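Notes to accompany the following structure.
Here's a slice of the assembly, chains where they normally sit.
Lettered A and B in written order, each chain numbered from 1.
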Amino acid sequence: MMGKGRLEAFSDGVLAIIITIMVLELRAPHDATLQVLVDLKWVLASYILSFVYIGIYWNNHHHMFHATRRVNGAVLWSNLHLLFWLSLVPFATAWMGETHFASLPMAVYGGVLLMAGIAYYILQSKIIREQGENSLVARAVGGDLKGKLSPLFYIVAMPTAFVSRWISGALYVAVALMWLVPDRRIERVLAEEQPVAE
Amino acid sequence: MMGKGRLEAFSDGVLAIIITIMVLELRAPHDATLQVLVDLKWVLASYILSFVYIGIYWNNHHHMFHATRRVNGAVLWSNLHLLFWLSLVPFATAWMGETHFASLPMAVYGGVLLMAGIAYYILQSKIIREQGENSLVARAVGGDLKGKLSPLFYIVAMPTAFVSRWISGALYVAVALMWLVPDRRIERVLAEEQPVAE
């Protein structure tokens, strides 16, 4: 049983680096023409998509640990497991951008997101087991519809990438938009619980 | 309603990485001659300008959240939106340096700064809405002259870059200098409010 401070700080550090090093793929062209800027559109599109995804993960991570009191070894390692899959996002993003959203890289991108989603689910389960079924976290997560829908979308989007990259891409965007709609569950439960929280 | 600690920590992380990876553009030359050092002058100039800009954003961000008590989902996402535009600063900086401050990169640089300025304004508005019109933040921001002048400068500097890169560059420097003059508004209001704050 330990405080959660360093887990949050380390995760913030890793997520901040992941979200920022992706921009290194946007390499400064030698020419100053409009064409070179237009040519960057694929890399830029893949960067924006992944920036939103990492932002969503940071946001959800923030909410989940806000409702968490203590962490144990299983939580620490489940968190590192999640960070491992998220650390592959910059690679998948760069490959997708570099190849102008080719089929295989798009499928790999979905595979990395799927594994990150599973890792998040494992982390959530470990926290709930640690905190108890009646804990703030357990009630806040509730039915967790989004958490269950997202993997389905990824599983559909992966093979679809070999048929139409537009449909596959649309599915990835759809999941991101679904999460961008603010997740008020935890905020609501927290508000009920502690009207003057923190 | 959540504490602001992790938002600050994550933003600090991203801003620290942004401000530091720009220096990677200063690549170590193979030769040890004075000429190669002189050739770096464009890259160095663009680095200094952007270092100051990111420093200003960090400073203002620090002040604004110092006067903020709680954050909600809208604030979290507005903050990520700001970080997104700031994350493009290293690209725009590198392109400007690489092309010796050519017209198009200079205009793009202004565009990124303009979007970051708008994102900051949105973030500020979300915080004030959350904290209330009579809050510390709302009164501290006050008329926000600088926040209103900066976009005007960027909007003028962008097309000007195609006429004279010196005038355009001078406008970017002018905005930076305007902000470098210490922003005592929030410090003053805080001092009035809580004489022994923190």
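Going forward, contacts are C-beta pairs under 8 Å (C-beta built on N, C-alpha and C of every residue); 3 or more make two chains touch, one makes a residue touch a chain.
What you see is a predicted model, and the numbers here were worked out from it, not measured in a lab.
Engineer: Of the identical chains, 2 are shown; go ahead and state how many the full complex includes.
Structural biologist: In total, this homomeric complex is made of 4 copies.
Rule of thumb we're sticking to: only the chains that are shown with their structure count from here on.
Engineer: Overlay subunit A and subunit B by their C-alpha atoms and let me know the rotation angle in degrees, rounded to the nearest 5.
Structural biologist: Fitting subunit A to subunit B on C-alpha positions yields an angle of 90 degrees.
Engineer: Suppose each chain is reduced to the average of its Cα coordinates; what separation in Å results between subunit A and subunit B?
Structural biologist: It comes to 26 Å between the two C-alpha centres.
Engineer: So in the complex, which bits of subunit B are touching subunit A?
Structural biologist: Residues 1-3, 6-7, 9-10, 13-14, 16-18, 21, 24-25, 70, 72-74, 76-77, 80, 83-84, 87-88, 90-91, 94-95, 97-99, 102-105, 108 of subunit B touch subunit A in their complex.
Engineer: Residue numbers of subunit A touching subunit B in their complex, please.
Structural biologist: 8-9, 12-13, 15-17, 19-21, 23-24, 26-34, 37, 48, 51, 55, 58-59, 62-63, 66, 180, 182-184, 187, 190-191, 197-198
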